[in-house]
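The structure that follows is given in the form of structure tokens.
Here's a slice of the assembly, chains where they normally sit.
Note that the chains take the letters A, B and C in the order they are written out, and that residue 1 is the start of every chain.
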Amino acid sequence: MNEITKDIVAEHGLTEGEYEEVLSILGRTPNLTELGIFSVMWSEHCSYKSSKKWLKTLPTEAPWVICGPGENAGVIDIGDGQAVIFKMESHNHPSFIEPYQGAATGVGGIMRDVFTMGARPIANMNALRFGSADHPKTRHLLAGVVAGIGGYGNCMGVPTVGGETNFHSSYDGNILVNAMTVGVADTDNIFYSAAAGVGNPVVYVGSKTGRDGIHGATMASAEFDDDSDEKRPTVQVGDPFTEKLLLEACLELMATDAIVAIQDMGAAGLTSSSFEMADKGGVGIELNLDLVPVREEAMTPYEIMLSESQERMLMVLKPGREEESRKIFEKWELDFSVIGKVTDTGRMVLTMHGGTVADLPVAPLADAAPEYDRPWVKTETPPVLRAEDVDAPGDLGQVLLKIMGSSEIASRKWIWEQYDHMVMGDTIQRPGGDAAVVRIHNTDKALAITTDCTPRYCFADPKTGGAQAVAEVWRNLTATGAQPLAITDCLNFGNPERPDIMGQFVGCIEGMREACETLDFPVISGNVSLYNETNGQGIHPTPAIGGVGLLKDTSKMATLAFKDEGDLVLLLGTQTGDMGQSIYLREIEGREEGAPPIVNLSDERKNGDFLRQIIGLGIVTAAHDISDGGLAVALSEMALSGNMGAEITLSSKLPLHATLFAEDQGCYVITISPENCDDVLKKAKNADVSLQRIGTIGHNELNIAGALTISIDMLRQEHANWMPNLMASQSRK
Amino acid sequence: MKASVIVFPGSNCDRDLKVALTASMDTEPDMVWHGDSDLPETDLIAIPGGFSYGDYLRCGAMAANSPIMREIVKKAQNGTPVVAICNGFQIATETGMLPGALLRNADQSFVCKDVDLLVTSENNRFVGAFQQGQVIRFPVAHHDGNYFADPKTLDELEGEGQVALKYAMQSGDLTDEANPNGSLNNIAGIYNKAGNVLGLMPHPERLISDALGGTDGKRFFDNLVNSIA
Amino acid sequence: MKARVHISLKNGVLDPQGKAISNSLHGLGFESVLDVRQGKTIELDLTDMNKETAETEIDKMCQQLLANTVIENYSIELID
């Protein structure tokens, strides 16, 4: 038995203070297995020690929330005895080291989180951030990540229906790969992870355990340096075929009442799953590691407990139900092994080769996990950039073309065509719109799903950025006609031990909280990824938000495509024309400056509720929110999607380049047929929202009076070709 | 009429196919698990898309060796109609029910999108809903749909009217641009000699309503069911 | 005992993977590359048996599953 030296403790990422705590909990020195268990349980990844204090401030409740943060995923009620279960999770570091497998196993992990609760996954999303497009590694990473996400999700037969993709140099050394899964279950058949019933069998199912990803969990919380390539062997390989079998087997067993509790083995594998189940149930667990199905010779207890082999689950069954359960898993050619039982000792006791290899108290280890109130400093709020502070360009048409073909705005078709986004036969709004819409099978109800975050806003002003991310999600769901219900978050930040980074975190959370409250949009699950930093260069703060909304009647869905020649174009919401942090400023002036656009949450709410109401009345023929790139980009996207132009006349007092390219929040472009115009304008007046006619659709060019005239084909070329051209040029690893 | 949808470990379009067939038959097909070595009485065998056995080794190779496939090959020889979609098509070529093979897409990546297809045969059972020379639309979603056969086989297929569908422009032109995977002669689907087995990479079951973006798939299945029932 | 099965595409069968690899290699500036073909190796770990039995056994595996003889050739290598 190795004796525990300072170095070994340090290698396990435990501070001296934390190790003192270990000693006082145990009243003795831990053995190596026990130390390993402490190190993963107390890693940032599993313990949330830097973020807990602030996460607690987020609103998590609403009448329709069945289960908020704390379980494998959040659960909301959508009526008719049905629940939606969803969560988003990061797999950033592994994806940087091995993009294909890192991204693939990230998708596999988040899907397990959802089906372990009894839901069949019906949609996947992915929120991606890469370094600048011309960084030597970017193409290799983008190609690998997209192939990996597709490789896993496509094989599972779950459609990947949307996401978001940004490029910025702050991610050169730390890309972000955030995957989200949405599933549907019956409200009376949801599964939780609290172990119960002294003597009940603890069962291991799924793949065998190998030496995969040992210390992945601690790695995922360690800042990168240039030799991080050395950390490579901890990358795991995903087996989507086995996960597909695991999904079907679990759902088959869940149709019976044999399961007491179930928990997937994610980061820190058997360790965190067994401890979480015991802790939540306030019980003890006894495991015989000789009974764990292993893939390799001579695995030590340390390796078995810390392995991150994929496609595995831990269950507590009702007594006497082992055999029927075994039959199901064997039918699906999966391992099934009773490896222990629930006890009343409140201790985790692990035996192997007839001896005890670990004996730890569950509660202290789980609850006494360190919690830090890290020092933080508020980010300086930058000055507002008004239209006057930004020169008007010579040729607005050229500007629009340049922006349509820029890294942030260009079409992501190259990505989503590598994802099966139609399997399961319920995708009624495909990628390319504001939100994807997926029908609840055999009903007229559907879920709208989107992920959003504008990191450059968060970097300039964390609070506004945090609020904006939540508001844009709400807006994108609203633009389809759906009622936004709840969000999940994936909070990607740099090193929390730096007060400025911690300040970004605190600011974003504060903004998110205000938005969630004003918009009745609770957080029901989430994930924190810190230390996204290389050689002291942190990423832009990136609180990726995934949201789900309910469309009660699929026939009332709105899309962004221009449809009927002669329909009127209207602008909903008021423009300030502020240009700070806009794509215009970045692409045309080469400046990343100023304050992000103001987020006025009460206007946001008022405008969105009004739009949803008139979509519900069936009088809106197209709807699209204004986001990156401003009004001109929104109009272009609607024209491209409908393959139809428009005649636009703007009566704003603002200079044209501000009206067209300022990224004003809480605004939408809609179209309606002329005969409904007066009625809609009256409704707007009564609802006290700003709604103005700005044009008519038709022909094959976008014409903005006094500004530009561009053919749809030219717009399409710029928009469609950027990413294929980027990826056509060869990249090295 | 009775239909059977064959389910392998890793199949994932079995439900979609069931939905499409049910809509056209107004009775549900039997879902037949690969392990069962004998098929129920059936007038139509449908082999769905997906990733049987993970598509490991070669797409369809392991499924082709399952007991149920031996049964299906026999039934097909006795004239039972078989429609094999995507992974089903790959399985059918691996069993030898259909000639040729499906290789990795020319550009190496998975492709999921609607494609336009030129109807190049007049096999009433399978494409009776359409005119020869008509352009229809189904989605594709595959990583290995790049159809290959040796020149002799290819000539036979073309000569005997065994090519069912070809990737085409909306105009009907057979261009490289219209070809999503590099298939020889833009081939998207083929029949066996007897004309009772159709293998195709595109997924008719994915466009069976306006809500899903089109109805050519619905017409495909309606005609298939009527021609059999 | 151990054995290795080498599987390669028959001449005349186009090899999309090989083609893509060779394009990429050119893209990376490896001018010297004239052609690339990709094949598979399947390493088998078998219970001990005599060479003849092994060869016939493995040949059966290839015929039935490991190789698609419509497009692939295979060769068997026994490693004691």
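Keep this in mind: a contact is a pair of C-beta atoms (placed from the backbone, for glycine too) under 8 Å apart; a residue touches a chain by one contact, two chains touch by 3 or more.
What you are looking at is a predicted structure, and each value in this text was computed from that prediction instead of being measured.
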_Stoichiometry for the complete complex in this file, please, as a label-and-count formula._
A x1, B x1, C x2
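The rule is short, and it goes like this: only the chains that are shown with their structure count from here on.
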*What whole-number Å value describes the gap between the mean CA coordinates of chain B and chain C?*
29
_Show me the residue ranges of chain B that touch chain C in the complex, using the header's touch definition._
57-58, 61-62, 65, 93-94, 99-101, 103-108, 146, 148, 150, 182
*Please name which positions on chain C make contact with chain B in the complex.*
12-17, 19-20, 64-66, 68, 70-71
*Touching residues on chain B, where the partner in the complex is chain A*: 9-10, 12-13, 15-16, 19-20, 49-51, 53-56, 109-113, 139, 141, 143, 203, 205-206, 208, 211-213
